[in-house]
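Excluded from the complex is one protein chain; the other protein chains are retained at their positions.
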Amino acid sequence: MSVFITSAHHETLSVCRARIAHLLLFVFIGMVSLSSIIGWVTNITVTGVYEKILANGLTVAPNPFSAVPELYYARNAVIYVVLIGTLMAIVLGVQATLRDRKSATAGLILSRPVAVSARVGGQLAGLGVVIFAVLAISMAISWAGISIITGAPLGSDSTFRLLGFAGCAWMLLMVFAIIGMIAGITSKRETTALLVPFALWSGLAFVIPQLGTAARPVALLNPVPMPEQTGGYFDVLSAITGPLSITEHFKRAGSILLRDSNVSGSAGSSVAILLGFLVIAVVVVVLVPRQKLRQTLND
Amino acid sequence: MIDLITVAGKELLDLRRDRLFALLISFLTAVTLISVTVGAADFRNQLDAYNLYVANLTTSGSGVVPAAPHLFPLQLLRSGIEYLEILGALFAIVLGYGAIAKEKHRGMLQLFLTRPVNRFAFALGKVAGLSMIWWVVVVLLMGVSTISVVTIGGGAVTGTDLGRLGFVTVFIWMYLVFWSAVAVALTSLSASHSTALIVALVIWLGFVLVIPQIGDTMDPDNQVPGGLFAALNIQKPDEMAVLAHFSKFDSIRNVLEVSSVTKHFERLSFALLGIKDQYNQQPIPVVLTAMLPYAITLTAATVVAVVFAGAASTRRTLQRKQS
Partner (left out) sequence: MTAAAIRTWDLCRSYGTYQALTKLSLEVPRGEVFGLLGHNGAGKTTTVNLLTTLLEPTSGRAEIGGRNTVNDAASVRRSIGYLPENVQFYDSLTLMENLRFFGRLSGIRKPDARIADVLRFLDFTGHENQRLGTFSKGMRQRVGIAQAILHDPSVLFLDEPTSGLDPEGVRILRETIVRLNQEYGMTVFMNTHLLTEVTKTCTSIGILNHGHLVHHDTLVNTLASFPEEESLEAIYFQLDPAVAP
């Protein structure tokens, strides 16, 4: 069995045994599943509110909520991927590379005939399998949940859209898992290894989008991406920060795939940016110098 | 008491040379400055758009000029407060975690526990040290924010505004001490360092980001762009009458929102800074009276977290080893 496959297998096995990974996976799957139920309860309530307004003769307008597509119920999954999914991916990534430094097995592994790219690439592939499995479970629950809510199985178009959304989520989460892996390799302390990717995440999810859109941090917790600001310095800044706002691109691609009427256009450019980020991150992590992998950890 | 002061003093010395701490504080300062700059630029954009609109009106011969957008300087701090809400809490957790984890890792804990010290001296000394650090950081941060509002934002800050900022400073401090104390308690209780940090982060995620987000999602008025009631042209009294029929749903939503200490902190700060329209330019006593329940709950939450840190840090829990 090659080093790549051995490392991938070892990584999935280690994640499956780690209690903390279970906690994060449980929270993520639970929240993504819950988002369908929250959407459903809210829909029933809003429809009830509209019917009450109609019965009281306060409006003659059609129910603005009646034409929502069935995938509307999964729209909150977009934000849970950005919030919980990325946290999970960072922790998994950090633990993957920190594990060998903490248990002092890094030196042992590097004394074997192991190419760094195969070792790190294998670990990354293992994480990819875990993240894929988590997303597959979440999407299966969402699919079943929405089918129950709407009273009919989701059609092929909606199913493919859900799968496309899961694909985008996988790319985003892999980017953050790699950021975690790099932090796990380069940090001198475990605290720093966890904290630096979080600071980076907050920069990518809040600060960079804010520079180009003037959106407040809490407004960026909305599943719908913020429109870029125009005029003044925003013209220049949004051109620079736009491509870097990876979480906003994910929100945009996700919203389009889930048929959110607030977002229009094609998801192609956003998907391309996500893919670009992933490719760059993969190249950076597999090219890490051999000596870096066995740096001693201070705490 | 002397034990407690000794532990707190040592914590201050430790953090003074901690590069990670310096990094966190620099990051918080940077995002605060960025948010004021972006807010000011956004306001200038609105003003430019207004001037253009007025010029167009004048050209077209219209005599009706709408009111110009008015800059309320303290409102420029909104994003800064939101960053403290999210990232400040995160960094407070990291500092609280680090204060206990480093002692466990270095084996200094056993040394400390063999000294004739008070049972609460270790945890409460740590929390006291962190509280002092946070006080200095928050005062400096608010100072920088105020200066940036005047210099970058171009707003004038009055004596009353400084009074508002003073109260907000105290509430920010309490909020950050709350999160540091929670992290101290969890790290003391947990045998594994990384588990403690990750559990604390999951709690942070839940209370700071997810619960308020669910609350917002469940608001019927947030379901349609621009608001459901505005879209249907429903007046406020009718809106209230209709919503009265859905009080159960609304109370669940409200319970979710108020279960997060972050929301309490946010409502307090937004009211004092005039970000919430109904409290804008209101006298401080009026705002404080209206916000008294939130001030009480935030204070109580902080006290409970500190007590939790003290109670959780027993000799047994602190020496618990990972199996």
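A and B are the chain letters, set down in written order, and residue numbers restart from 1 in every chain.
The rule we apply is simple: a contact is a pair of C-beta atoms (placed from the backbone, for glycine too) under 8 Å apart; a residue touches a chain by one contact, two chains touch by 3 or more.
Computed from a predicted structure; not experimentally measured.
A.B. asks: Among A:I109, A:L244 or A:V286, single out the residue that touches the unshown chain.
C.D. replies: A:I109
A.B. asks: By the contact definition given up top, give the residues of subunit A that touch the hidden chain.
C.D. replies: These residues of subunit A touch the chain that is not shown: 1, 3, 6-7, 10, 13-14, 17-18, 99, 102-105, 107-114, 291, 294.
Heads up, the rule we're going with is that only the chains that are shown with their structure count from here on.
A.B. asks: Would you kindly tell me how far, in whole Å, the mean C-alpha position of subunit B lies from that of subunit A?
C.D. replies: The answer is 25 Å.
A.B. asks: Where on subunit B does subunit A make contact in their complex?
C.D. replies: 20, 23-24, 27, 31, 34-35, 38-39, 41-42, 44-45, 48-49, 78-79, 82-83, 85-87, 90, 94, 97-98, 101-102, 105-106, 193-195, 197-199, 201-202, 205-206, 209-210, 212-214, 216-218, 220, 223-225, 228, 231-234, 238, 241-243, 245-246, 249
A.B. asks: Considering only the defined contacts, which subunit A positions touch subunit B in the complex?
C.D. replies: Touch residues, subunit A against subunit B: 19-20, 23-24, 27, 31, 38-39, 41-43, 45-46, 48-50, 52-53, 56, 58-59, 61, 64-65, 76, 79-80, 83-84, 87, 91, 95, 189-192, 194-195, 198-199, 202, 206-207, 210-211, 214, 216-218, 221-222, 229, 231-234, 262, 299.
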